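One protein chain is absent from this view; the other protein chains keep their places.
In order of appearance the chains are A, B, C, D, E, F and G, and numbering begins at 1 in each one.
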Amino acid sequence: MNDPVSKSPVAILMGSASDHDVMQHARETLRQFGIDPIYRVASAHRTPGLVAKLAGNSEDYGIKIFIAGAGGAAHLAGVIAAHTVCPVIGVPITSALDGLDSLLSTVQMPGGIPVATVAIGKAGAKNAALLAVEMLAINDSELRNKLLNFRKEQEEKIINTSLPE
Amino acid sequence: MNDPVSKSPVAILMGSASDHDVMQHARETLRQFGIDPIYRVASAHRTPGLVAKLAGNSEDYGIKIFIAGAGGAAHLAGVIAAHTVCPVIGVPITSALDGLDSLLSTVQMPGGIPVATVAIGKAGAKNAALLAVEMLAINDSELRNKLLNFRKEQEEKIINTSLPE
Amino acid sequence: MNDPVSKSPVAILMGSASDHDVMQHARETLRQFGIDPIYRVASAHRTPGLVAKLAGNSEDYGIKIFIAGAGGAAHLAGVIAAHTVCPVIGVPITSALDGLDSLLSTVQMPGGIPVATVAIGKAGAKNAALLAVEMLAINDSELRNKLLNFRKEQEEKIINTSLPE
Amino acid sequence: MNDPVSKSPVAILMGSASDHDVMQHARETLRQFGIDPIYRVASAHRTPGLVAKLAGNSEDYGIKIFIAGAGGAAHLAGVIAAHTVCPVIGVPITSALDGLDSLLSTVQMPGGIPVATVAIGKAGAKNAALLAVEMLAINDSELRNKLLNFRKEQEEKIINTSLPE
Amino acid sequence: MNDPVSKSPVAILMGSASDHDVMQHARETLRQFGIDPIYRVASAHRTPGLVAKLAGNSEDYGIKIFIAGAGGAAHLAGVIAAHTVCPVIGVPITSALDGLDSLLSTVQMPGGIPVATVAIGKAGAKNAALLAVEMLAINDSELRNKLLNFRKEQEEKIINTSLPE
Amino acid sequence: MNDPVSKSPVAILMGSASDHDVMQHARETLRQFGIDPIYRVASAHRTPGLVAKLAGNSEDYGIKIFIAGAGGAAHLAGVIAAHTVCPVIGVPITSALDGLDSLLSTVQMPGGIPVATVAIGKAGAKNAALLAVEMLAINDSELRNKLLNFRKEQEEKIINTSLPE
Amino acid sequence: MNDPVSKSPVAILMGSASDHDVMQHARETLRQFGIDPIYRVASAHRTPGLVAKLAGNSEDYGIKIFIAGAGGAAHLAGVIAAHTVCPVIGVPITSALDGLDSLLSTVQMPGGIPVATVAIGKAGAKNAALLAVEMLAINDSELRNKLLNFRKEQEEKIINTSLPE
Partner (left out) sequence: MNDPVSKSPVAILMGSASDHDVMQHARETLRQFGIDPIYRVASAHRTPGLVAKLAGNSEDYGIKIFIAGAGGAAHLAGVIAAHTVCPVIGVPITSALDGLDSLLSTVQMPGGIPVATVAIGKAGAKNAALLAVEMLAINDSELRNKLLNFRKEQEEKIINTSLPE
């Protein structure tokens, strides 16, 4: 296996290389908060061993939170969650049915194995990162302050938006 | 693990004991054709090790075809398929969204790992069994004749149906 | 305002008293892990002041994570998230459209304000609690061990399920 | 806050600047009837304070009717409605799921806090404006006559349409 | 025609007698605000003449606002709106497809003829009445005060809800 | 009113000029069978008088069958059907929700007023014409023979299709 | 084959005996107009020969119009239409997905083979019969008068409906 070179508290996995267009927004957002995530392709169906290895040995990689992006019958987040008690965040990627299939496959988990699902596509990828930061900020007041600043800047940007006449 | 007592060419797995109401129709139909299947609960999310063991060692159990019933984010068929090159038949079980979530989670598999999906609920369970018999009948002319008889009886029963005046 | 009598790291809010049937499963699960949550009705639409007060002053109540259950145009989780950087978990409650409306209203948040959405109904309520425990367990090895035990018991229970002949 | 320079009986708010492409049709239609609306970005999630201020102090701005355009988990109209007893008209903006999520998030309000929802996208934006004019025309016979003229011209235009041979 | 005995500023029409179960909630809510509405069955498809007469001659009946409840291919609100410039509020009634058909048939009006759509079923019927009151309150400060009281009582009731231990 | 210059047994009406792209396929198909239909824009909502006039006086125009194309809250076919006992064929035109709204608004008619609904878009427009021809052919053996020829040619064309190697 | 004892201009076929609950409403309505239809079970999938025989030899049975009721992957109407140029009316029967699957399987026919689809369930069955009568009435003024009377009585019944106070 092509081992991750660095450890990180957040691992972003995606079902196929084509999901990178969406998932890079999660990586960018994490980097804004000073977190450089593990970032790689790992398919629940085509590389089940790799997924079980990463999820089942999260401590070896320093991983505290998983973010999983997948489309269609999007099983990646659920399969990761089956192998770890770290929080798993699922990002449904747009597919044949506009992402409705991806969303339902990610969110409708049976009682006992939770997946924290966010919105379909790019907005969801960004929010997956923010959610991971919020989780880490529960015990990290510096990170919490960064989040409060992020929110404040976001608010001001919208308040100051000017629209065409 | 609570090992299956007998070997069988067909294994029926289901995500939870509540799926038995639907999945028993698959077992009954197989028995009509003289096949007594392995029949047990195995959850993709709550017992990933059991699923990987059964799917990954199908030859040890004599299994040639898997039938998997699950509801909601129904990953069972897909997770089995990730561990075997035996044909895997998925039965979506009715859930919160009438089974639409179960259906999409089962059928929308990515290229490379197929799942043969049948109808939601009881009709699907029956057809999963028939489909398994059809697969086995490719090289078993006796079984093929049983199928032809089954079809003929089914046809006659409908032709002779009488409706209330 | 009818102030919560005790502080808790987890607050469960729900849009109407009729949501209690579902949301009690979140409370029960948290109690299994030794957490007695704040638990009350608070509507995004009918009591916006109460929601803003609880979400905007989470530190006063010791709240580290919010769980919000609502149906229909389920805005509660999103409105809480607008007022806090604590993680917010949304539970869609079944409604006129089987909960599809509740799900989409909860999960499709715009980039910038995340909500961690779980499954519709009772399974989701249980998983919301487990997800909250997973978040708290990031920095609490005792809680992490409880989660690992919970998973192990859950796995064994399924492996030992016996189905009717 | 970047205060509105003029007062108006109608305020058009939208969740993000990208909604302007749709919402400008509401502004144009209002201007056809001699009403120059307040027109600005205000997000239920990213600027909850701004929304509460505008909706909760509608009288200070002379606002009698709100029009709110938003996509995805479109909470804007509902959050405005929570803070005012002025009529609130919601325009669902097309999003990841073709606007079905926006529509359901806007229209499926709980009993007690109404939102008057119109069609998804441009047609809805135009109709939101017409609906606002109809409300104002209840007590304004001049405006009512303008509406009758608008309808008459619209009818004649369609009756006189010629189609290609 | 079976003429309404009294005039009223609000007319509630419904496509069939079976819609009364839902629509009575609109009547009850209006009565709470001192308005006794015209209340009758009138089908867009089976009594087009009656609908055109009531909508086209609203002034004769003192009608200022229409509320229309219908299910399935719910054309009633749209057909009323085609004949009047009074605001028309549409209530989708649950039907074969859980009311999704009723909702889309009511809300997706073309640009030029608005319908103010509320939620499917009982909550929508109640909100249709509140929306009508909000429209009338634009120029009626006494009614506006009643609405403010209604909101206040509603808020207090929720704040004081106690849930089972 | 801009009266039709010629009488025809089939009238094709459409809700807006933009529907011509789809509905011209109905006209073309009818012309293949020697029928030149009345063909014009007539909106259920924006020109209710025109629709009532054409539908209510079908005999004056020689109309035996109506074809109505509309999108969104597609009431046109239903409103025509309310005014005539001639068969009415509805063609749902693609709209904001891919035509699902158009389809449900057209097909889900209440018992008592039928609309014969065909597929969404171009295929539906062609089939609306064929369906009208089939109806007229019930009592016209020459037309019936043309249909049989049409079917035969269609069949041969498909049988002789060659696909790329 | 269990041959129909009498000839009739209308044949009602249904995919299974369980569809009788819905389809009897089509038979009853036809009988109100003096037409006693052929009425029997015939499955597109389980009795393809029977369906091809009835549809391909419609003249032998005096059949001018087919009505087909089926649920799920409702192919019956389409398969009949493939074998005849008589008008075929499809009635979607409620199934696992509330009849959405039945509706789409019936209505979304490819260009070249039309099916006249009516509403899901009982209302659709009644309307299928009325549509058949409308088709026959194109050349039968007595039947046309019966339809006009039916409409008039239906209208009066609704106009005279009294609702509870």
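Rule of thumb we're sticking to: a contact is a pair of C-beta atoms (placed from the backbone, for glycine too) under 8 Å apart; a residue touches a chain by one contact, two chains touch by 3 or more.
This is a predicted model, so every value here is computed, not measured.
Screening F:51, F:77, F:109 or F:123 against the full complex identifies F:123 as the residue touching the chain left out. Among G:16, G:29, G:94 or G:127, only G:16 touches the chain that is left out of the view.
Note that of B:6, B:139 or B:162, the residue touching the chain absent from this view is B:139. Residue G:79 is the one among G:54, G:79, G:130 or G:147 that touches the chain missing from this view.
Although one chain is not drawn, its touching partners on subunit A can still be listed: residues 1-2, 16-17, 20, 24, 39-43, 46-47, 49-50, 72-73, 96-98. The missing chain lies against subunit G, touching residues 15-16, 43-46, 48, 52, 71-73, 75, 78-79, 81-83, 95-97, 100-101, 104-110, 112-113, 115. On the side of subunit F, touch with the chain left out of the figure occurs at residues 94, 98-100, 119-121, 123, 151, 154-155, 158-161, 163-164.
The working rule: only the chains that are shown with their structure count from here on.
The two sequence copies subunit C and subunit E touch through a face in which the numbers common to both fall below half of the numbers used overall. For the pair subunit A and subunit F, the distance between mean C-alpha positions equals 49 Å. Averaged C-alpha coordinates give centres for subunit B and subunit F that are 44 Å from one another.
Residue positions 98, 119-120, 123, 151, 154 of subunit G are each in touch with at least two other chains. Applying the touch definition to all chain combinations yields A-B, A-C, A-D, B-C, B-G, C-D, C-E, D-E, D-F, E-F, E-G, F-G.
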